[in-house]
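What follows is a single structure, written as structure tokens, with notes after it.
Of the protein chains in this complex, one is absent; all others appear in place.
Chain IDs A and B follow the sequence of writing; residue 1 opens each chain.
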Amino acid sequence: MSEIAPIDQLPGGLESGLEAVLMVADTPVSSARLAEIFEVPVPRIAAALESLASEYDSRDRPRGFELRRVASGWRFYSRADYADFVSSYVLDGQTARLSQAALETLAVIAYRQPVSRGRISAIRGVNVDSVVRTLLTRGLITEYPEMGDGGATLYQTTEYFLERLGLGSLEELPALSPYLPGVADLESLDSATYDD
Amino acid sequence: MSEIAPIDQLPGGLESGLEAVLMVADTPVSSARLAEIFEVPVPRIAAALESLASEYDSRDRPRGFELRRVASGWRFYSRADYADFVSSYVLDGQTARLSQAALETLAVIAYRQPVSRGRISAIRGVNVDSVVRTLLTRGLITEYPEMGDGGATLYQTTEYFLERLGLGSLEELPALSPYLPGVADLESLDSATYDD
């Protein structure tokens, strides 16, 4: 790992490469993971991250974002100084209710968990990326600890979801069969129809 | 709005403020909306965004991210140069290619929307049911709210379609007419038909 890594041959080098990955990372990324991605040793990653973080903080103009290290790794955050503006953006147009699309997606996750976004999309017939994000933000679902086939992120419902629905556990979710007229063997039918 | 806005009193000023808001946005944000949030005129917002975008591009070190205008607004993207590293971090369907059949169907919908499956079939000369389903699942098209003649479902492209293709609006689609060779009369017709 000591010779020139692929990333060193690109304009901007490792620092820009790190910016690219972190810009789209949904959860904090550990230096170990970044070291794998860029094929450079962890200490070099750590040094580059520290240098980026202080560049954002201490330039003549502090950036609107900061790179922070939290328990599990590094992530971009908006800078606290601008929280007022960020809040007014976040609150603008927010509703307290879940859309029909969000409810349907939540229902699929509740009854099919753990389940990937791809599978939910296949079942609902539409792209569900933004709805899944809303449900995550609302704390109704969370990522399942293990990856699905092909490294897909799986989702499951949370304790908070059960609370809001007034249930003690997932077993208390009502069975679906009464609502599905004429479908005797739902389980097998389901897997036959939707497995993708 | 001409006196000093609140954002001007913060370190970093408007540019950093914009960075902070765009950092939490998960859809493109229009300059009009940003103008409301920061209480400054739209042209000033537009100028600041342009200046940020070119700063990221043309610094001695190009940033790993870029600020781009797509669909109805502005948004942070990872820079294409680092695509290999980014995709080794994010595993999802984004890079999955579209088949030739899917692209042709998408083209017909993009230029003829809202349009029924029957009409698409007529133009492409083949049955398009399954391809339309794929495009729906990918979120590139959606059902048009109203029915067509004889109760046929009509389809249109989505905002995501514009985002995914990096287009500002449907007007940026190239005119169809240059592709029709040597038919002068059709040429003039095209402008009447397709540029709507």
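Just so we're on the same page, contacts are C-beta pairs under 8 Å (C-beta built on N, C-alpha and C of every residue); 3 or more make two chains touch, one makes a residue touch a chain.
Assume contacts and distances are computed from a predicted model.
S.K.: For the chain that is missing from this picture, which UniProt protein name fits: "Segregation and condensation protein A", "proton-translocating NAD(P)(+) transhydrogenase", "Pimeloyl-CoA dehydrogenase large subunit" or "Ribose import permease protein RbsC"?
M.R.: From the listed options "Segregation and condensation protein A", "proton-translocating NAD(P)(+) transhydrogenase", "Pimeloyl-CoA dehydrogenase large subunit" or "Ribose import permease protein RbsC", the omitted chain resolves to "Segregation and condensation protein A".
S.K.: Touch as defined at the start, partner being the missing chain; which of B:A32, B:A47 or B:V126 qualifies?
M.R.: Selected residue, touching the omitted chain: B:V126.
S.K.: Among B:A32, B:A47, B:L103 or B:M147, exactly one should touch the missing chain; which is it?
M.R.: Counting the whole complex, the residue in contact with the absent chain is B:L103.
S.K.: Counting contacts across the full complex, list the positions on chain A that touch the omitted chain.
M.R.: Against the left-out chain, chain A lists 23-26, 77-78, 83, 86-87, 90-91, 94-98, 103-104, 107-108, 110-112, 123-125, 129-130, 133, 136-140, 164-167, 172-176, 179-180, 183, 186, 189-190, 193.
S.K.: Which chain B residues would touch the chain omitted from the figure, given the whole complex?
M.R.: Counting over the whole complex, chain B touches the hidden chain at residues 22-26, 65-66, 68, 75-80, 83, 86, 90, 94-95, 97-101, 103-104, 106-108, 110-111, 117-119, 121-127, 129, 163-167, 173-174, 176-177, 179-183, 185-186, 188-189, 192-193.
Definition applied: only the chains that are shown with their structure count from here on.
S.K.: Nearest whole angstrom, what separates the Cα centre of chain A from the Cα centre of chain B?
M.R.: About 22 Å separates the centre of chain A from that of chain B.
S.K.: Could you please specify the touching residues of chain B with respect to chain A in the complex?
M.R.: Listed in rising order, the residues are 6-7, 10-13, 15-27, 29, 33, 37-38, 61-65, 76-79, 81-82, 84-86, 88-93, 133, 136-140, 142, 160.
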